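The structure is given below, and queries will be raised subsequently.
Of the protein chains in this complex, all but one are displayed in their positions.
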Amino acid sequence: MIMFCILAVVILGSAVMCVTTTRIMRAATFMLFVLFGVAGLYFLLDYTYLGAAQISVYAGGVTMIYVFAIQLVSKRTLQGLTERIKCSRAIWGGLLAVIGCATVVLVLLKNQFLFVGNAVPDAELPMKTIGKALVGSGRYEYVLAFEFISLFLLACIIGGLVVSRKEEEK
Amino acid sequence: MVPVECYFVLSALLFFIGVFGFVTRRNLIAMLISVELVLNAVDLNFAAFNRLLFPGSMEGMFMTLFSIGVSAAESAVAIAIIINVYRNFHSDSVDSITEMKW
Partner (left out) sequence: MDIYSYSFLILLLPALSFVILALAGMKMSHKTAGLIGTTSLGLVTVLSYLTAFAYFGGDRLANGTFPTLVPYNFTWLPLGNLHFDMGILLDPISVMMLIVISTVSFMVHVYSFGYMHGEKGFQRYYAFLSLFTMSMLGLVLATNIFQMYTFWELVGVSSYLLIGFYYPLKPAIAASKKAFIVTRFADMFFLIGILLFGFYSGTFSFDFTVEGSVREYAGAAFVLPTALVLMFIGGAGKSAMFPLHIWLPDAMEGPTPVSALIHAATMVVAGVFQIARMFPLWINYAPSSLSIVVWVGVFTAFYAAAVACAQSDIKRVLAFSTISQIAFMMVALGVCLPGHHGAVLDNHAQLGYMASMFHLFTHAMFKACLFLGAGCIIHAVHSNEMSMMGGLRKYMPITHITFLISCLAIAGIPPFSGFFSKDEILTACMQYSPVCGWIMTGVAAMTAFYMFRLYYGIFWGTENKEAHAHHTPHEAPWTMTFPLIFLSVVTCLCGFLPFGHFVSASGQAYDIHLDWTVAGTSIVIAVCSICLATYIYKGESQPVADRLLKTFPRLHQAAYKRFYQDEIWQYVTHRIIFRCISKPVAWFDRHVVDGTFNFLAWGANEAGESLRPWQSGDVRQYAVWFLTGTVALTLVLLAV
């Protein structure tokens, strides 16, 4: 429980800083903290594989992409580019977020969730099961999704390359 | 055990912080970062629901897994687009994309 609270505070705090800071580099950094926090939560939920995947893919890969992108795009990034945040825009966004959040939370709290969490002992999901489910073609198994996502990743990479290719000099 | 409502509230807060960031920020990359926050919130939600409400099945975990993968791919494509935008408009502000009408 305590672990959860700490992680929660870290996540929320980093998230808020992430969206309100003026320097993009700092935003990327705070996002990294958020990602680590979420990975921590996954570990808390006994999803070790998921947590590992989160750290390696998200915290490692995606954050690197972002950092490189920031450097490619803004010339003055490393000098601490600041971005002015428009006040009216912020207020509107804030209002939107608050109302949305309130709605969602209200809906949740009106609902009765069956709390079954205690039924299963605190054991992590074995890797063998995950692996078998991932490539199994049975009823609840995910080989199709697996193949699809591999193809999808390929397409995205190629698409990304195509989109960002420099045009031939005429 | 942490009650499921906590996870839910946490993920909701994270989600709307991401929304706020997306709406407010002017820099394209900052907007994308906010989107990442949103996606992470959703992943967390799925994982939590799976573990705490339906421990026998694994759908939520796999959903999360694939979502992580898809978000990574989508970030890559988005970055490629932003680079293209930067090349054409020489600006990394979303205000420079003004011709998406008619």
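Letters A and B mark the chains in the order given here, with residues in each chain numbered from 1 onward.
Following the convention adopted for this analysis, contacts are C-beta pairs under 8 Å (C-beta built on N, C-alpha and C of every residue); 3 or more make two chains touch, one makes a residue touch a chain.
Worth saying up front: this structure is predicted, and the values here are computed from it rather than measured.
Chemist: Just name the one of B:V4, B:V19 or B:A48 that touches the chain not displayed here.
Modeler: That would be B:V19, which touches the missing chain.
Chemist: If the hidden chain were put back, which of A:L96, A:L134 or A:L153 would touch it?
Modeler: A:L96
Chemist: Touching the absent chain: which residues on chain A qualify?
Modeler: Within chain A, the residues touching the omitted chain are 89, 92-93, 96, 99-100, 103, 107.
Chemist: What does the interface between chain B and the hidden chain look like in terms of residue numbers?
Modeler: That gives, for chain B, the contact residues 19, 22-23, 26, 31, 94-95, 97-102.
Methods note: only the chains that are shown with their structure count from here on.
Chemist: Using mean CA coordinates as chain centres, what's the chain A-chain B distance in Å?
Modeler: Their C-alpha centroids are separated by 6 Å.
Chemist: Which chain A residues qualify as touching chain B in the complex?
Modeler: My answer: residues 1, 4, 8, 11-12, 15-16, 18-20, 24, 27-28, 31, 34-35, 38, 41-42, 44-47, 49-50, 53-54, 57-58, 61-62, 65-66, 69-70, 72-74, 83-86, 89-90, 92-94, 96-98, 100-101, 104-105, 108-109, 113-120, 125, 129-130, 133-134, 140, 142, 145, 149, 152-153, 156-157, 159-161, 163-164, 166.
Chemist: What residues of chain B sit close enough to touch chain A in their complex?
Modeler: Per the stated touch rule, the residues are 1-10, 12-21, 23-30, 32-34, 36-37, 40, 43-44, 47-48, 51-59, 61-62, 64-66, 68-77, 79-84, 86-87, 92.
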